[in-house]
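Every protein chain except one is present and positioned as in the full complex.
Going by the order they are written in, the chains are A and B; count residues from 1 in each one.
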Amino acid sequence: MSDNVFMAGYGGQGILLIGNLLACAAILENKNATYFPAYGPEKRGGAATCTVIVSREEIGSPVMGHPDSMLLFNQLAMDKYVNRIASGGLCIYNSCLVDEMPKLQTDIHKLAIPANEMAAELGNARLVNMVILGAYAARTGVVSMDSLKSGLDSILPERNKRFIPGNILALDCGAEYARKAAGRS
Amino acid sequence: MAPNEQTVFQRPSSLKEVPTHYCAGCHHGTVHRLVAEAIDLLDVQQQTIGIGSVGCSVLLYDYFDIDVVEAPHGRAPAVGTGVKRVHPDSVVFTYQGDGDLAAIGTAEIIHAANRGELITVIFLNNTTYGMTGGQMAPTTLPGQVTTTSPYGRDVTKEGYPIRVAELLAMLGGTAFSARVAVDTPKRVMEAGRTILKAFEMQVKKQGFAFVEVLGACPTNWGMSAIEANERVGKEMMDYFPLGVYKDITASG
Partner (left out) sequence: MKKRLFVKGNEAVAMGALEAGCRYYFGYPITPQNDIPEFMSREMPKVGGTFVQAESEVAAINMVLGAGAAGGRVMTSSSGPGISLKAEGMSFMAGSEVPAVIVNIQRPGPGLGGIDVSQADYFQAVKGAGHGGYHLIVLAPHSVQELYDLTMLAFDLADRYRIPAMVLGDAMLGQMKEALVPHAHQLPEDLPPKDWAITGKGGRAKGNAVKSLYLADGELEAHNWHLHAKYAQLKEKETRFEAVGLEDAELILTAFGGAARIVKTAIAMARKEGLKVGLIRPITVFPFPAEIYRTATAKTPKVLCVELNNGQMVEDVRLSVDPMADVRFYGRPGGTGSLPDPEEIFAQICKHYKD
């Protein structure tokens, strides 16, 4: 059994950072994990996607055609990828940058998060990624919040460690939102 | 040896006692000897490593009694870089011809010089590809007939001879760059002193040292040994002036 998640958005939204963080947290929990980024010739502003797979067993492919979950950060990513989510899978998306849900071909679970607004309330627009990752972790339980928090310390370069408290706040905020949403549904 | 005799000339100990494969009148033998004398004078035969190139001088290991590695065509300065980085206290020299150094190996020589690699480069310029049969070289003179410029080198189509000593002197990493010739006894002596200086600078870790030697290739020039020797002074030196183009150890 594996948990696999595909994440997509604009370059600069911190997609690759949370992919790294999730895989790192899983490894801290002594699970196996792969992180596989897709990359283009440009360093900034293009599309950013990655796949993270977490498993207790040996992981084969680091990519899946039909991932169990997707974290979609904008309309472009939504339009392009949502119909590849495995039947019965989960789509967590940033409702601030997604206006419209395409017509879906399969049954999936959806969780809309106003991540831009929440990040702005936290005082840092760049925390969108952590809000969404927090929600994903709380919703699926694939890794614990504690592991994510420890992972931040391993993942972030020294010069960015001062952002750890803000990132933790955003992870908690996203997790809280997911729990409340589960309570409502 | 009789009591009243003394040795005034002998084979340098860095050269092996073997017959030469070079053509009559070829200057490789002279330059080999000058290099060997420099190695002997500095007493570094045991730590000298030669980098052979592709061309007539490929058989460096047949003549020099030292360790030698053979480089692909033009790559001797890169091979020398690798060797020197592993054995920084060794004395590394490349020995290259004009096709090897100034055509296919242009990038390697320029960048080795520019990095200031602590190696010595001996460059024999005889205005032609010797081993492959007298084709046009980057140093072939304007109008010179070769097997691939049968109507004479046309500078409008084939470009100009490259003056390597001047070119390398412009690079920040070059410590020493000079051009000498070996067509007269006096110039042979001068060439010997210059080559010694280029090796000495390496031993003293003063930087990249380059010596271009003008030499003759009678076979491919279609000349007798004497005619070819004369051509070096008559035709080559006008285009390739002798001199020291850079010497960071010179005062003033």
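Observations, loosely collected:
Please note the rule applied: a residue touches a chain if its C-beta (ideal position, glycine included) is under 8 Å from a C-beta of that chain, and two chains touch if they have at least 3 such contacts.
Just so it is clear, the model here is predicted, and its values are computed rather than measured.
In the complete complex, the residue from A:M7, A:C24 or A:L171 that touches the missing chain is A:C24. In the complete complex, the hidden chain is touched by one of B:Q46, B:T184 or B:S224, namely B:Q46.
Listed by residue number, the positions of chain B touching the unshown chain are 45-49, 51-52, 58-59, 61, 64-72, 75, 78-87, 90-91, 107-108, 110-111, 115.
In the full complex, chain A contacts the hidden chain through residues 20, 23-24, 27, 30, 32-37, 39-41, 58-66, 154.
Throughout what follows, only the chains that are shown with their structure count from here on.
Taking each chain's centre as the average of its CA atoms, chain A and chain B sit 64 Å apart.
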